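One structure below.
For this view, one protein chain was removed and the others were kept in their places.
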């Protein structure tokens, strides 16, 4: 794959490149007009989102038969992926691992840096480049913001480039989580996401998923957002400014019950008390932002209930049996859309659509 | 796969279900008259035992050629298994992992819960259901008694059921160990297990394997058992009562040498001092229950020597070279019979028998 012509103007120095706006950095991670490294939610436009959803849908359907499954596993059996997960995250890890297996990729795992050569004084860039030597794809989760992007930068400048997928990078970006959320909304809502009202509930201030998902809303028409949270955990100003700039109507409130009847989808979230600075979550009555069995009667019959999981008490477990609860399917959707993304990066998306 | 009709009467509440006798719980883990979740040694009757042994034999033979191995690997390449081993056990883990690989399944591993989301306050049931989202089979080892069964219960009640195999659950059940022991006895004894005399030697009080294996003896005709142990480590009363109820003759003694000439098989076991309450094993002369080179002359020429391994000093290493020592084959048999079980659960047992 060759670098796009726009790449010639890219600075050689990371320190100079990295502070640029995302929109200027995106082309460097693109090849032949196609996303090559998947790093930011901002890389997805409506056309790509619709396409990936269609590929994921098709893959899911194809996997229902042994023939379809073998056809899928025959797409990339000649490729090898490395899952470099320095930050613990079993569910994202398993989701990507099985997405790879669906497409036939062989996989290597690094789930702990203490076994790596970093201890011998090697630079992180050298370590990553070393590990990439053996594979054709890197899927990376790392606690340091920007590290995954820097890896993609380093790899793109090496003689042997390898695509990089961001599986969660510090507190800033987790693009495939946003992707699976959008996929679940589009699949679960009759007629798709256009024109729908989506309520986000809970810790909106610190939840990375609701932030990324809000960004992606600009790709859909006439979506209305309702932000339901304790006053201390309201959505941050940067997102609200973004929504205003893109003319996406929203309102904020702190009473879940009033929102139930109007929502086409409810996106529940867990309180992110691991980010507490002074135990501020302890004194909060978060139970007012939990979905309870008694609420079900007030919901629209087609309302989709989402949750990025893991949950604590945000959704009563008896609700799991309700037809509108889609959060378990949402989790599984992550595997399908990630498989679609990997197929796309390797130019196998049309081949997926051609199965059966 | 559909739930058998008997299932309609099953209580929705685990707390109500779990205290019932095993015989009443077994149907819930059965589908279309077939074992679906493998949880208890009690699920195996003679017909199923013979069938699984035959499938294992056939698989072993088929794997001797590349064509046969490829045919086996072509049975379940469209399925993905997760090995969820929270409790350390490398040998059982490797045995199951390679059993999966023989049949072509792709595998995911969880060998440590500290990397899981349990730390974020998720319930164990949610964690297991999450991990199961991505796969078609769960093989689980867990230190908490009943946890594996509860997982199977939760999964059976979910919209997307996934079979569960018990790879060792607390100190109570380890059904595939009993299965591989029976398989080894049937294979190693001329004419099979019916009519044979089996000596169990060592720590019979606390050895889970000898307990489970004793239960399975009721499936064979005219078997005689001899329990050889220090007085402090005799077989527990519940097993002896079970044997009486099923008219299986047994006798107890504490002198290994007197038993050697009559045994068709000797099942040696390690002292389980990890269950000591007050270092009671320290003062015991366990060496009297070790098999030594000098004993070999007294054994029948066809006597099979078994040991579930790992061993300490229960069998002198020079005995490994004797034709009657089958404990290394016994270990490998675990892989074959587990592969047979997995093939059976996925309805691929007849396909195994049809290879070549």
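Here the chain labels run A and B in written order, and each chain numbers its own residues starting at 1.
Everything below uses one rule, namely that a residue touches a chain if its C-beta (ideal position, glycine included) is under 8 Å from a C-beta of that chain, and two chains touch if they have at least 3 such contacts.
This structure is a prediction, so every number in the text was calculated from the model and none was measured.
Using the touch definition from the top, which of A:159, A:245 or A:277 touches the missing chain?
A:159
Looking at the whole complex, which of A:47, A:120, A:245 or A:277 touches the chain that is not displayed?
Touching the chain that is not displayed is residue A:120.
Consider the whole complex, including the chain that is not shown, and state which of B:30, B:98 or B:123 touches that chain.
Spelled out, the listed residue whose C-beta touches the missing chain is B:98.
Among the options B:73, B:248, B:296 or B:353, which residue touches the chain absent from this view?
Final answer for the missing-chain contact: B:73.
Touching the absent chain: which residues on chain A qualify?
Touching the chain left out of view, chain A contributes residues 77-78, 80, 82, 106, 108, 110, 114-117, 120-123, 125-127, 129-131, 133-135, 158-160.
What does the interface between chain B and the hidden chain look like in terms of residue numbers?
63, 66, 69-70, 73, 88-91, 94-95, 97-98, 101-102, 111, 270, 274, 309-312, 317, 320, 328, 331-332, 335
Following the convention adopted for this analysis, only the chains that are shown with their structure count from here on.
Where the CA atoms of chain A average out and where those of chain B average out, how many Å apart are those spots?
41
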